[in-house]
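Can you keep this structure in mind? I'll have questions shortly.
Of the protein chains in this complex, all but one are displayed in their positions.
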Amino acid sequence: MAWTLSGVAKVLGLQLRGDDCEINGLNTLEDAGPDEISFLANVKYASYLGNTRAGAVIVDEEHADQVRRALVSKNPYQDFGRALALFARPQGSYTGISERAFIHPEASVAASCTVYPFVYVGAGAIIGERTVLFPGVYVGENSRIGERCALYPNAVLMADTVLGDGCIVHACAVLGADGFGFARTEHGIQKIPQIGSVAFGDDVEIGAGSAVDRAVLGVTRIGEGTKIDNLVQVGHNVSVGKECFLVSQVGISGSTRVGDRVTMAGQVGVAGHLRIGNDVTIGPKSGVAKDIPDGQTCGGTPCVDGRTFLRTITVMPKLPDMYKRLAALEKELNALQDLLPKERK
Amino acid sequence: MAWTLSGVAKVLGLQLRGDDCEINGLNTLEDAGPDEISFLANVKYASYLGNTRAGAVIVDEEHADQVRRALVSKNPYQDFGRALALFARPQGSYTGISERAFIHPEASVAASCTVYPFVYVGAGAIIGERTVLFPGVYVGENSRIGERCALYPNAVLMADTVLGDGCIVHACAVLGADGFGFARTEHGIQKIPQIGSVAFGDDVEIGAGSAVDRAVLGVTRIGEGTKIDNLVQVGHNVSVGKECFLVSQVGISGSTRVGDRVTMAGQVGVAGHLRIGNDVTIGPKSGVAKDIPDGQTCGGTPCVDGRTFLRTITVMPKLPDMYKRLAALEKELNALQDLLPKERK
Partner (left out) sequence: MAWTLSGVAKVLGLQLRGDDCEINGLNTLEDAGPDEISFLANVKYASYLGNTRAGAVIVDEEHADQVRRALVSKNPYQDFGRALALFARPQGSYTGISERAFIHPEASVAASCTVYPFVYVGAGAIIGERTVLFPGVYVGENSRIGERCALYPNAVLMADTVLGDGCIVHACAVLGADGFGFARTEHGIQKIPQIGSVAFGDDVEIGAGSAVDRAVLGVTRIGEGTKIDNLVQVGHNVSVGKECFLVSQVGISGSTRVGDRVTMAGQVGVAGHLRIGNDVTIGPKSGVAKDIPDGQTCGGTPCVDGRTFLRTITVMPKLPDMYKRLAALEKELNALQDLLPKERK
């Protein structure tokens, strides 16, 4: 997969400053060699520019003169991503539909699909063109999977799950397990059957070991273009909008509705039956117990607006000191009061 | 699966107010059509009663006159669950014991079981009547599984695991992995072999991707009727009582003993070697570092009684303001002291 640097520049539509050279891959500023392209997306790492051995660097205009060869970009991270795509290899080279898979006679799998050994596809399932099912994948009955999806090893889609086109389900993710619904009765705990399903829009990606529960009724929905990291939990009847980011270990409780372009940082927890607006950003480890309006940045447990949160965590470590100062004040005030005319007291 | 509304009322033992109609399913108040039953369990949604198109609604006495046809219930959520059971379909229609499964000759699988392709059942394992093993399930050596259990795809039971009757293990849950036991020595870290096992009582349900570790010695126990959500971690030698709810992403460290009817909300963490009493409720995201007596409701990190917790989180956002007021007080007090006779100081 050798390229010329000028060839890469042309494909990406970026200006090359410096002479041409051969390019065999990409790497970090620290580790790149003379036949590799690197990038600067986070100014925190700008000091590496002086010492990098990289053959070329994707940088913004401001830093372009600090390297021997620059590919000048308005969005270095995005263009770095596009460059990576030139060098990426698929996860596996298997082709065709394995005879060691189990495909129910009443399932429909497009001839252009790749189905590895040990895949199970249930009755009534429909799988679109060029979708790839890795070993150990389970596709439940009547599930519908769009085109160009990738279901990595041991991913599980329970019955009736729907995926749009271009979805990626990482290993051991589970879509459509029963929601957590029970009623305490005088005869013990009664399970509430979960008869709904899960539906993903186009281009949804979900990480390893994450779980999206089927609805008790209706559908648990993940909107087009939303990206879910590893070990995330989405409860039954949740609705997540378009182009959201749910970072690792986030948990969203049942029936909460999340708007579009929402970002939840790692380990955020959201209570049930809430409404989270559009364009909301929730800081890491926050615990959300109330609705959040459109556009808000917030953090903390319980979650408050970002400004209050930042002020609170700044003061927090001073709390022990505040406690002492408060006690001292009380003592001094008492002493003062003792000095004053008795009728006052 | 068409019913008459009067037929549903009869089976559930509920009073029908209104005329009869055909029923083909259930749905939410918002989405139900005229051939569907809905329900009102959370008064938060009572305003939907006026506009619902539902053919009938399971409601309490108080709200029964607000809908055209009511199924009057003392516990609408529970009766809704019973109604759902009338319309629920099983996850899969496979029957029999697949020749594409691997069942060790020394294992015992009841003839009434369903065993999907790609299941592995190890030597000495015993599987009770009508239990269903989905594809990719692993049943380790000498495990014993009761009757009417469902083990969903890629669920893993390591050796010696015991399940009672009627247990449900969701996809990718792992029972009996090694507990996290190590000793730091002068020669590095030494693994403490984990030679115990895991045992579930009857009617335990555990969610997708959850893990219950085998005991170092003896047994990690989950009591009868306890329900565990997705992505929950239960450490080695933990004992959880009967009819508990462990909500998603809870983690319980080794050797902690949890009583009966305990509820831990999402993302709660519990330290090791603690005793959590009966009928305890722990609020979301709490971090438990001490024993909790019977009947307590508590929350926060570190976890405190519910009243203290609620008062604390109410004051928390006022902390920055308190800091300013404290500094102002000190200044004013100093000024006052300057006004007073010098012998005081």
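We just call them A and B in the order they show up, numbering each chain from 1.
One rule holds in what follows: a residue touches a chain if its C-beta (ideal position, glycine included) is under 8 Å from a C-beta of that chain, and two chains touch if they have at least 3 such contacts.
All figures in this text were calculated on a predicted structure; none of them were measured in a lab.
Enquirer: From the listed residues B:T52, B:S73, B:Q249 or B:T263, report the one that touches the chain absent from this view.
Expert: B:Q249
Enquirer: Of the listed residues B:A83, B:I97 or B:V174, which contacts the missing chain in the full complex?
Expert: Selected residue, touching the omitted chain: B:V174.
Enquirer: Identify the residue among A:G81, A:G124 or A:G306 that touches the chain left out of the display.
Expert: A:G81
Enquirer: Tell me which of B:V8, B:A70, B:V109 or B:M158 is the one touching the absent chain.
Expert: The single option touching the absent chain is B:M158.
Enquirer: If the missing chain were put back, which residues of chain A would it touch?
Expert: 26-28, 31, 42, 44, 75, 77-78, 80-82, 84-85, 87-89, 91-94, 100, 116-118, 134-136, 152-154, 168, 170-172, 203, 205, 207-209, 225, 227, 229-231, 243, 245, 247-249, 266-267, 284-285, 301, 313, 316-317, 319-320, 322-323, 326, 329-330, 333, 336-337, 340-341, 344
Enquirer: Contact with the hidden chain only, please: which chain B residues?
Expert: Touch set of chain B with respect to the missing chain: 102, 118, 120, 122-123, 136, 138, 140-141, 154, 156, 158-159, 172, 174, 177-178, 180-185, 188-195, 209-211, 213, 216-218, 231, 233, 235, 249, 251, 253, 267, 269, 271, 273, 287, 289, 300-302, 304, 308, 311-312, 314-316, 318-319, 322, 325-326, 329, 332-333, 335-336, 339.
By our rule, only the chains that are shown with their structure count from here on.
Enquirer: Quick one: report the Å distance separating chain A from chain B, using the average Cα coordinate of each chain.
Expert: The computed centroid separation for chain A versus chain B comes out at 24 Å.
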